[in-house]
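A single protein chain has been removed from this complex, and every other one stays in its place.
Let's look at chain A:
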Amino acid sequence: MKNEWPLWEIFIRGQHGMSHRHVGSLHAPDAAMAIKNARDVYTRRNEGVSIWVVEAQHVAASSPSDKGPLYEPSESKVYRHPTFFDIPEEVGAM
C-alpha cells in the first residue's frame, strides 16, 4: 500500500477559450504520466485543448468551518453590485 501511485488533480481547458476547470483526479507515478492518463480518461470526446495536473497533496483548501468568517463579510456589502445604484434613465446605457 505504501507503493501506491500518488493522486493528481486534473484541470482541463475546454474548446472555447475558457479557463482550466477541475474535472477529476487520477493516479500516476509522475506528472508526465498524469498528463498522458488525463488525456486518455478526460478528453476522449474532444473535451479539451489543454491539461494541467497538480499533485493532490499540494492543493491547499479552505475548511468548511471557515465558511462563516470567509464569506459572510461579503453578504452585507450590497454596494459592490451595480444594481445598488439607481441611475436615472435619461443618463442612458451604463
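Criterion: a residue touches a chain if its C-beta (ideal position, glycine included) is under 8 Å from a C-beta of that chain, and two chains touch if they have at least 3 such contacts; residues count from 1.
Keep this in mind: contacts and distances are computed from a predicted model.
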{"item": "Protein name as given in UniProt for the chain not displayed, \"ABC3 transporter permease C-terminal domain-containing protein\", \"Phosphate transport system ATP-binding protein\", \"1,2-phenylacetyl-CoA epoxidase subunit A\" or \"Tyrosinase\"", "value": "\"1,2-phenylacetyl-CoA epoxidase subunit A\""}
{"item": "Residues from chain A at the interface with the omitted partner, ascending", "value": "1, 3-5, 7, 24-27, 29-30, 33, 40-41, 44-45, 61, 63-64"}
